[in-house]
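Note that this complex is displayed minus one protein chain, with the remaining chains in position.
We just call them A and B in the order they show up, numbering each chain from 1.
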Amino acid sequence: MGGDPENRTLKLLKVGAARDLGGPFSALYSRGERMSGQPKRLLRNLNAKIAAIPMVLTTLVVFVGGTIWTVVYSFTDSKLLPRLRWVGFDQYERLWSNSRWMVSIENLMFFGVLSLVFTISVGFLLAVLMDQKIRYEDTFRTIMLYPFALSFIVTGLVWQWILNPQFGIEGIVRGWGWESFSFDPLNNPQTVLYGLLIAGLWQGTGFVMCLMLAGLRGIDEDIWKAARVDGIATWKTYLVVIVPMMRPVFITTLVIVAAGIIKLYDLVVAQTSGGPGGNASQVPAMYVYDYMFQAQNLGQGFAASTMMLLSVLIVLIPWAYLEFGGKKHG
Amino acid sequence: MADTALPMTKSAVVPSGTKPRRILSGRNIMLYGILIVVCLYYILPLWVMVMTSVKGMPEVRLGNIFAPPVEITFQPWVKAWSEACTGLNCDGLSRGFWNSVQILIPSVILSIVVASVNGYALVNWRFKGSDVFFTILIFGSFIPYQVMLYPIVILLREMGIYGTLWGLVLVHTIFGMPILTLLFRNYFSSIPEELFKAARVDGAGFWGIYFRIMLPMSLPIFVVALILQVTGIWNDFLFGVVYTKPELYPMTVQLNNIVNSVQGVKEYNVNMAATLLTGLVPLVVYFISGKLFVRGIAAGAVKG
Partner (left out) sequence: MTKSIEVKDLTLNFGSVSVLKNMNIDVQEGEFVVLLGPSGCGKSTLLNCLAGLLDITEGQIWIKGKNVTWSEPSARGIGMVFQSYALYPQMTVRGNLSFGLKNQRMPKDEIDRRVARASEILQIGPLLDRKPGALSGGQRQRVAIGRALVRDVDVFLFDEPLSNLDAKLRSELRVEIKRLHSKLNNTMVYVTHDQIEALTLADRIAVMKGGVIQQLSDPQTIYNKPSNLFVAGFIGSPSMNFLHGKTVDGGKAFHFGDHKIDLAGYDGGAVLERDQAILGVRPEHITVSHDAPAGPSIPAVVEIDEHLGADSLLWLKAGTKELCVRVPVEGRLPAGTKVHLGLDIAKASLFDNKTEQRI
């Protein structure tokens, strides 16, 4: 192939001509060929399709199928076993007239709002403190995050012990001579949620701090330089520049924390068992479990879990719209 | 671009001289003061757990939960491990520990294998609808478990593994799938696609590329997944209660039943020893893994 460039310049220049001539014939021809090629195509990457079976089954059977199944059976009067005897919205009417459910919902709202506000604001403030190029950052982070590695059961039991009126904080302060001191949140229906909140924050703020810190570190260093050149105070830079830039991090954190709060179960079981007074710290997840697996009233359990799903959707849909729907328009 | 950046970095490095930062500046005392107080709040429960668990019951009754023990005893640990009673049995936490181990090992392996293959297929072998399944998977992770609890009971019963350890293993694999698949998908998509193409030209197939190319390059992310799953599955309570029988209860359930059992005299030192024992596995994993743990939890938050 050494020389003879002249010869090469004479080679067929087919592009234009073939396009003009080939038209209908080539279409027919290629279709005929594809008849033999097409069945192969279904079998192409067969291994990949086989490998995806667990995922496909999980999504279709468990996530989609299971959810639809529960929603459908929430309109039946299933008791010990699921059965398809329709009762319309009966279960929901019963649910919303059940004082235990109402307490659960109120508790969840109260606990949820406070815990969202506190985990996110405290988590962000801690992240800002950690972002000041401090020494021993790893040590501080390790200490703040370790509760997140623990089970809610462990968290609940530890705080149950620390808040024990006889031996815990109340007992100690009284022992110092302040006899009238009272700090017994877990045995008072009015304050039990604050007791849960203390434990919940202990477990969760470190996690939020880490997310926020990652968000802060993700901000371009040049933004800080620009703010310094413009002479903007550090706190003002955080407030006016950084927080708005971290909007996506805040939203994602909000969604994750909120979805976790709705599932709240283990912590309550361990720390208060739903008490005091029987149901002062009840939460919806507990209601579902008790009706499904203890009271043998499946219909109520299904209706209650459907309501939980609904509340997640209320959180999730606006977020999904902002995250994914917004992009299409903007 | 480079020309303008240079003087700026220089001025950032060379102090301007107006504001020398001393270690003991007011700002630093505030900063470290707050952080140390916050850390005390975080450390306190661990401290209390350890201290209570090595005191004798008389000392617990007398003293202050924060005070170190006058006399150290490991009796509560022994009792928590092998003698503590739930309402049903009195063989302590050891039963729950071994149950948890038996649940943990296959669950972790199976869930990581399935999710890593999912992630790999989603990145490199996309087929029609694969992204739809992935989206459902991710949104599925937000569905409250309570909604799917009972259908899975039926499913497991049909498969004949309801109430067995294998049923629970399957449940952990299913519910670990969204986060792990996301984790692996994001990691694999950071591996240059050309590498995958080169391997295909070299004649490697689906499994060949997975085992010979992807796997050796992805050990860090497998460690992250391992940490995530070990702590997650060990700490599970709800699935353990719902899908196993009392004699197969995992450690968390056993712990709760011991501590919150209404029978007998409350032995707080034994309870704290039991609590600490249950928390020990994730704590050890956490302290060994360090930054990888952070990476694992951040992976759940950063949507790819």
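Just so we're on the same page, a contact is a pair of C-beta atoms (placed from the backbone, for glycine too) under 8 Å apart; a residue touches a chain by one contact, two chains touch by 3 or more.
Since the structure is predicted, the reported quantities are computational estimates derived from the model, not experimental observations.
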| item | value |
| --- | --- |
| Candidate in contact with the missing chain, chosen from B:L31, B:I154 or B:L195 | B:L195 |
| Touch list for subunit B against the chain that is not drawn | 192, 194-195, 197-204, 208, 212-213, 216-217 |
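Methods note: only the chains that are shown with their structure count from here on.
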| item | value |
| --- | --- |
| For the subunit A and subunit B complex, residues of the former touching the latter | 45, 47-49, 51-52, 54-56, 58-67, 69-71, 73, 82, 126, 129-130, 132, 134, 138, 140-155, 157-162, 164, 167-168, 171-172, 175, 202, 206-207, 210-211, 214, 225, 252-253, 255-256, 259, 262-263, 265-266, 269-270, 273, 284-285, 288-289, 292-293, 298, 301-302, 304-306, 308-309, 312, 316, 320, 323 |
| In the complex with subunit A, residue positions of subunit B that touch it | 8, 12, 31-32, 34-35, 38-39, 41-46, 48-49, 52, 60-61, 64-66, 114, 117-118, 120-121, 125, 127, 130, 133-134, 136-137, 139-140, 142-152, 154-155, 173-174, 177, 181, 205-207, 231, 234-238, 241-242, 252, 255-256, 259-260, 268, 271-272, 275, 278-279, 282-283, 285-287, 290-291, 293-294, 297-298, 300-303 |
